[in-house]
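The complex is shown incomplete by one protein chain, all other protein chains being positioned as in the whole.
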Amino acid sequence: MKTPAPNALIGGALIGGLAIVAGIGAVWTPFDPLQLSFRAKLAAPSAAHWLGTDEFGRDVLSRLMAGAATSVWISLLTVLLAVTLGTIIGIFSGYVRGWFDRIVMAFNDALLAFPGILLALGLLAVVGANKYGIIVALGIAYTPSVARIVRGTVLSLREKEFISASRVMGNSEAFTMARHILPNCIAPLTVLATSLFGWVLLAESALSFLGLGVPPPAPTWGNMLAGSRPYIGQAVWLGIFPGLCISLTLLGINLLGDAVRDRLDPRMRGMR
Amino acid sequence: MSRILASAFMLAVLASPAVAQSVTVSVAADIRSINPGVNRDDNTDDFVLQLVEGLVGYGEDGTVGPLLAEKIDVSADGKTYTFTLRKGVKFHNGADLTSADVLWSWNRYMDPKTDWRCLSEFDGRNGLKVESVEAPDAGTVVMKLNQSTALFLDALARTDCAMAAVIHKDSVKADGSFDKPIGTGPYKLGEWKRAEYFTMTAFDGYSPLKTDGKRDGYLGSKRPLIKDVKFLIVRDPATVKAGLISGAIDLGEILYSDVPELKTNPKLEVAVASNAVRHAFLIQTRDPLLKNQKLRQAIAASMDMDEIVAAASSGLAQPNTSPIYPGSAYFGAVEKQGLKYDPAQAKKLLQEAGYKGEKITILANKRSTVPSFPAAVVAQAMMQAVGINAEIEVLEWATQLDRYNKGNYQMQSFSYSSRFDPALGFEQFAGPKDKQPRKVWEEPQALALIDKSMAVADKAERQKLFDELHKRTIDEVPLIFTFNGLDVLAHSKRVKGFQPWQSKLRMWEVTLAN
Partner (left out) sequence: MLRFALTRVAMALPTLLIVAVSVFVLIRLIPGDPAQLMLGDLATPASLADLRAKLGLDQSLPTQFLIWIGKVLQGDFGQSINSQQAVLPLILSRFWVSAQIVLTAVLLASLVAVPAGVIAAWRQDSTLDLGLVATATLLLSIPTFWLGLLLLLFFGLKLEWLPVVGYVSIGDDPWAGVLYLVMPILTLFLHEIGVILRMARASTLEVMRLDYITHARAKGLSEMAVLWRHAFKNAFGPTWTLIGLVLGNLLGGIAVVETVFTIPGLGRLLVDAIFARDYPVIQGCMLFVAFTYVLVNLVIDLCYPIFDPRVTAE
């Protein structure tokens, strides 16, 4: 086996760093991320507050650390939900085809055509505006794109020889799907999942900006970024640090995603 | 290259002669219509009321005075109002104002087909009924009511009723549909490009009530001294700020937090004024937990108003825990005595209330026009500091309003719109919850006092009633008033004489220096 590519190493380092920060942030932060301090409003980065303070005098570093845990958790669960639901729907409708496929895809396309914000607003109103509400709302909003891509992959595979061979050999449909179709979906899914992860990190800040205001009470990078905007002239660090965190996380996820895909892609087995 | 082009572009703008005479004002939303008092919101009222006027209007301190009327005589039984019209008043189309126009306008408003927003205030459904309106001669209008009330003229002057503005009958097309407002206001309607801008131009034939240059609410001196005013719709406060700095916008509302920065700008001036909007934390007195008065008092005592207000208003506002706004003629010594910050007392009250750390949720929204969210954040911290398990739930505004109307909440960070008369200010949050779940306070004695204040006309007697109501509000804590709304605007130093008042962008008596 070849040594990992430099991209994979950089990606691994970024995600490893993120995991450590999120892990520490979940149990300990330099200051209480919710503690207000009116005397230290909008303080620039200093020895006491390494990354400065926000408009309520809360320590930005502490909020970023606490936010790392929340943001990563929300994004992970959302992606997991969307990928699980989307894969199940996509595989079934692609494999079963017929009227089942047509109905499912009509619904799927309808959902795809919905602007995300309307869907998120509607679903949030139904499930409640809290951390899990956001996960459910965004998870459902992103399910159709996963389903569409998985279905496309299944359609292109199902006529291939090894699938028919599996059937001829007397393997059950379920076994065929699990053994042969699922692994082939992993490569496109990895690419999509990494994009989704980034979208979720950002979706929340866009919702916040448009006044949909669905932030959980705890800090997240998304709502820190959205909340920093009025202070772009006076306290630019408020936006730069959460923005950098999101950028670096996305970069890490993408690079790592590439590497993981190369490993998992069945066509790549034994190559390189 | 581009710089040259840009300069050429700037030059072209500067060179046109109209510029020196025109002002661009930013507004956050488009108007809903130009039909007075029909399809409206505050923004629409503000614009329309520069074009049209009513018989009476609000003065600076919220009291009502004659506007198109010269004087108003009230009969001894308080049921007959005789309005004598001012002479020499002209409509935008040059026609003279007569009692026939008043009569025509009134009949149009009272026709259900017009959809006047305030119809129910005058047709008896809410108690008051205007039984007849007559014009004995060209300069006199007589209105007869079914009952005596302290609030008839106030209702006529209400801005959401568009002052029951008198418009010329040519405002309506031959088929009866509304065309455009031909009023008597200082400005005439210009152009309305939906979702982009709306404009108005000075009405040369305007006949002002006074010409001493002193503004008095919707009364006083109202000369249109700028030729063209363009209201540009800009939603993003950050864009407004950039527009003000660049000079593309001459006047506009800014965020509280931008005041320090824009104050140091040599080209700009910042104006701050308090208005009659009241920010408050509403408490659901029927909540199983919060029906306990001691717990509500504990919440009130936990709040350090100075800190809450300073944080929520970026240090621009002063606390006011009274339902009566400071500019009101009824804001006296009693109203200044409000809630006291006393964390030790709060802890003691919590114990007496038998509070065991149950969760209390505060609803808030993130609209940039109200300090709902920042006030909630600070209040939450203060409540937590004395041991109250407070949480914030952020909702989109329409959702929060729905919960408000249904009474479905524990606490919420809310803002009450302007009411100039204190009786209406109290009535806004007090009433029977069975019939109107949105009401916050349903204590029967308090409701009786409010009813009384609406019927009594004597000012001293009303003051006593309001003082009593204020004290009861502080003691029973059905809601906690924090501070009054702020109009925070920045304008180019070229714009002279602008005075913010009750969130209205009054463009009369404003001049332009070059």
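To keep things simple, chains are lettered A and B as they appear, and every chain counts its residues starting from 1.
By our rule, a residue touches a chain if its C-beta (ideal position, glycine included) is under 8 Å from a C-beta of that chain, and two chains touch if they have at least 3 such contacts.
Nothing here was measured: the structure is a model prediction, and the numbers come from that model.
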Candidates B:T98, B:T239 or B:Q384 - the one touching the absent chain: B:T239
Write down which of B:R108, B:K267, B:K348 or B:R403 is the residue touching the left-out chain. B:R403
Touching residues on subunit A - with respect to the absent chain: 5-7, 10, 102, 106-107, 109-110, 112-119, 121-122, 125-126, 145, 187-188, 191, 195, 198, 201-202, 205-206, 209-211, 225-226, 229, 232-233, 239, 243, 246-247, 250-251, 254-255, 258, 265, 267-268, 271
What is the set of subunit B residues that contact the non-displayed chain in the whole complex? 2-3, 5-6, 9-10, 26, 30, 32-33, 39, 41, 115, 120, 125-126, 160, 194-197, 232-236, 238-240, 242-243, 245-246, 248-249, 396-399, 401-405, 416-417, 428, 435-436, 438
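Following the convention adopted for this analysis, only the chains that are shown with their structure count from here on.
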Centroid of subunit A to centroid of subunit B, CA atoms only: how many Å? 44
What does subunit A use to touch subunit B in their complex? 34-36, 38, 55-56, 121, 125, 129-130, 208, 211-215, 217, 229-234
Touching residues on subunit B, where the partner in the complex is subunit A: 237-238, 241, 255, 257-258, 260-261, 307, 310-311, 365-368, 373-374, 377-378, 381, 391-397, 399
